[in-house]
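The complex appears here without one of its protein chains, the remainder shown in place.
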Amino acid sequence: MSKIPVGLLGATGMVGQRFIQSLSDHPWFELEALTASEKSAGKRYEEAAKWYLYPPMPEEVKDIEVRPTEVEAVEDTEIVFSALPSSIAEEVEPKMAKAGKIVASNASSYRMDPDVPLMIPEINPDHLNLIEQQKENRGWDGAIVTNPNCTTIILLLALKPLIDEVGINRVFVSTMQALSGAGYGGVKSMEIEDNLIPYIPKEEWKTENEPLKILGKYEKGKIEKAEIDISASCNRVAVLDGHTESVFLELENEASPKSVERIMSEFKAEPQELNLPTAPIKPIIIEKEPDKPQPRSARHAGSVPGMAVAVGRVREDPVFENGIRFLISGNNAIRGAAGASVLNAELMKAKDLL
Amino acid sequence: MSKIPVGLLGATGMVGQRFIQSLSDHPWFELEALTASEKSAGKRYEEAAKWYLYPPMPEEVKDIEVRPTEVEAVEDTEIVFSALPSSIAEEVEPKMAKAGKIVASNASSYRMDPDVPLMIPEINPDHLNLIEQQKENRGWDGAIVTNPNCTTIILLLALKPLIDEVGINRVFVSTMQALSGAGYGGVKSMEIEDNLIPYIPKEEWKTENEPLKILGKYEKGKIEKAEIDISASCNRVAVLDGHTESVFLELENEASPKSVERIMSEFKAEPQELNLPTAPIKPIIIEKEPDKPQPRSARHAGSVPGMAVAVGRVREDPVFENGIRFLISGNNAIRGAAGASVLNAELMKAKDLL
Amino acid sequence: MSKIPVGLLGATGMVGQRFIQSLSDHPWFELEALTASEKSAGKRYEEAAKWYLYPPMPEEVKDIEVRPTEVEAVEDTEIVFSALPSSIAEEVEPKMAKAGKIVASNASSYRMDPDVPLMIPEINPDHLNLIEQQKENRGWDGAIVTNPNCTTIILLLALKPLIDEVGINRVFVSTMQALSGAGYGGVKSMEIEDNLIPYIPKEEWKTENEPLKILGKYEKGKIEKAEIDISASCNRVAVLDGHTESVFLELENEASPKSVERIMSEFKAEPQELNLPTAPIKPIIIEKEPDKPQPRSARHAGSVPGMAVAVGRVREDPVFENGIRFLISGNNAIRGAAGASVLNAELMKAKDLL
Partner (left out) sequence: MSKIPVGLLGATGMVGQRFIQSLSDHPWFELEALTASEKSAGKRYEEAAKWYLYPPMPEEVKDIEVRPTEVEAVEDTEIVFSALPSSIAEEVEPKMAKAGKIVASNASSYRMDPDVPLMIPEINPDHLNLIEQQKENRGWDGAIVTNPNCTTIILLLALKPLIDEVGINRVFVSTMQALSGAGYGGVKSMEIEDNLIPYIPKEEWKTENEPLKILGKYEKGKIEKAEIDISASCNRVAVLDGHTESVFLELENEASPKSVERIMSEFKAEPQELNLPTAPIKPIIIEKEPDKPQPRSARHAGSVPGMAVAVGRVREDPVFENGIRFLISGNNAIRGAAGASVLNAELMKAKDLL
């Protein structure tokens, strides 16, 4: 089988680099086009990008010539991954979709549009049905398919099996989020050294609202929003990668910490059944040590490192009648961003939607 | 007025040093005796203690000869402050009390004993009445008076005016606590660099249970515990000083964020009315900037630096009907430890209980 | 005596804020005018500046209306302190000098001009004689007087007494510099967390070349550059304030570590003799503990906190015949920047040059 040629919009930034790591040596996809801003266009990728990550820049992308972020640049591709900042994504992504591309986007611009799938493959694979509706509504040959905000993904992945098996009424979540979530230059060292910042613009809104759509029911081209009450308080801490979330839940039905751990640990869903290349064998890893999960290790969680979330300290909650609380930690840049888009694309491919 | 001679048990450790800072140049108290372990006894304080804090060691303590932690060592004092670790405090403090000393203790050993006052002077000054009961029960000439755990103090100081004015039913709190709370050697750098630890032994229990006593009603030599449901999740982050707490409240009665801010900002209590030397003019400072409170500045909050707590981001909570959420940050080592004991002693002095 | 009205150019940035701290409650100077960029002009200082420092913004500056950085803005002042970035200083400072102001500048723009004094008051007070020459050369009523780069000041302050008493031939210095030296937004948290950066643009050139002028001999309106060989390697580390420098010296004459400590410890110069308000009683503090100086404490060194440098680990060097090595640590933002300019102005005032 020959690989599917894919493009990457916004290839030089930190999220773009995470996409390159996820797509390098991918069994199904082959990076054909890398785009960036005008000032990078025309340069070899190695010259255009200051590489921030480990492992070092993959050899095979070094010589790719960076193109401007335009429709022409991705003509020879079938899927286009978008690591664009939302202000640019807002303008560019519809053009790409109109030109027939499937845009697998990490940007927030169109996440909440009623006909745009907001996907976590383990949770709402059937929402891909919105693609048809979107094409019809907009007269496009392609479509935009999005993944949620990092904090939302990490939270919902852990909640999903509980929602299914015991039900969740109310969620309080206080986060401790990594620096990389703000982009390479997002947090100044003078701000965060010996300090923390108890505020991340728009993050709480996303964490409280994206789940209503993701957990919603697809019917006849529409998503009926779910009913779940979430209150989020989002904080930035001096950690490079890995968001940690302190979660308090009111369950619909009683469940002991042991059974919560079992339910989470056994959780598998469509990406696992389909054996998608970057789907972790277990989406949720239960940590047994009393002082885990910690982001420095949890950022690598899973059989595909960074694609699972780590859960620990599952314990009863003394306030709610059916209360449970625990900690989650997961890789915001992989499972929460680039890896999420790639898994979306894998799901589409497996369902013959490309 | 001549000053009251006081002793300090456990003077060389980090909490002991915070006591020395609080007591240096104190208008009412004079450091007469400093005690430490056997290996320090006999040395000048300057030789015995490796000074960790800024400002540098006060001149007047440098030449004080450190004594062993025994009753004889504090004979010439009226109050004895205890910065002892709880395992040692458990044994030593009763001896001191028996010998007629008022022991103002930061240790957790006797906090929950029914006849031992667990004090936050702004909240339960009348609990000092337990002193009589304690003396009677135990046949002591002196008594032990304690302050709560750092996390508890910072939380309750912010909650108290709301409890009084609108009522609080339920509290969820997720903390981000400073390194100094674990003692100078408590957290290894390899553990916390580029990381966080979502677990602090015994801290959640203290945060959930100490408030029931502190907020309880004193009657006839007893405290009737308060009814308030608290769920705490305690995390360690890479910050030197200053605990930050993310709080979600269910109020008994409706109150807007604005009115919550007003209620907190106007809060004053007995220490303020009595003009106690280290009582902050305002126990709660409302921060208006959207990204505050932050521990690097909040650790200095208040007219007496470190003795007030900073509250910010007061906002409605979308989950509870009368829900309010906000962040608090305060100095764990001052308001949450040494300064708390000193304020207790000031209150006792002002009430002629010394 | 009424105070001298002074202006501050670039008052809202981090260096500007350090100037405000140094000038607040100054016995000789009174802040009359604060200037900033167009977008801040017209606002109250409290609105215009996000305050980064501790202690909090002094009350007396909160209501001062920020002016644009123009000559008219400082009409009612005698001295103008400049916290401007060098690109702006280059244009603005000559205009101010032409208009008759003494500009006490921290910017690098004119430091190396032959007729501009580059001052460390303890080292080259006679270089103020260049002011006359500068006025004559340029036909100005005022003049520009500069202080060196932070790294240079901290280094030379420690070297000066050795130069005088035993002579220094060669200097190797490897630095570990604080984040604040790069400005509030200069170093990204993603760059420095769990990392260091072994490069600071232009810093090594300044550290090697500014001393030749500062240590030079003033004669007939000119500075004859000193002969001293310096090699610098400059590194950025995750420290908020306080540059630390690892120094290896070849002395002209033999001197034991003990005598080097004595020479440094006894060092006093004109600012000390003149009792300048912000001159530290001892410019060099010798630290005796084996693991000092450390920047977290050394940033406060001196009787005027932050105005002295701390030296420790003075020991023989096994490579040079008369070799000595030690560590220096000092406050880059105070002694190395704002405080340096203020001390320059105090010296000028004491010498009736204002």
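Going in written order, the chains are labelled A, B and C, and every chain counts its residues from 1.
To be clear about the criterion, contacts are C-beta pairs under 8 Å (C-beta built on N, C-alpha and C of every residue); 3 or more make two chains touch, one makes a residue touch a chain.
Just so it is clear, the structure is predicted and the values come from calculations on it, not from any experiment.
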Chain not shown, its touching partners among those shown: A, B, C
Which one, B:A49, B:V66 or B:I192, makes contact with the chain that was left out? B:I192
Chain not shown: contacting residue from B:I163, B:L179 or B:I286: B:L179
Option touching the unshown chain, where C:V71, C:M112, C:L240 or C:I263 are the choices: C:L240
Check the options A:H300, A:R315 or A:K351 and report the residue that touches the missing chain. A:H300
Residues in chain A touching the chain absent from view: 50, 54-56, 193-194, 296-297, 300
Absent-chain interface residues of chain B come out as 14, 52, 179-180, 184-194, 238-240
What residues on chain C make contact with the chain left out of this view? 170-172, 174, 176, 194-199, 208, 229-231, 233, 235, 237-240, 244, 246, 248, 290-296, 312-313, 317-320, 323, 325, 327, 329
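Operating definition for what follows: only the chains that are shown with their structure count from here on.
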Of all the chains, which has the CA centre nearest the overall CA centre? B
Could you state the distance in Å from the CA-based centre of chain B to that of chain C? 41
Find the geometric centre of each of chain A and chain C from their Cα atoms only, then give the gap between the two centres in Å, rounded to an integer. 48
Give, as an integer number of Å, the spacing between the C-alpha centres of chain B and chain A. 42
Going by the touch rule set out above, which residues of chain C reach two or more other chains? 193-194
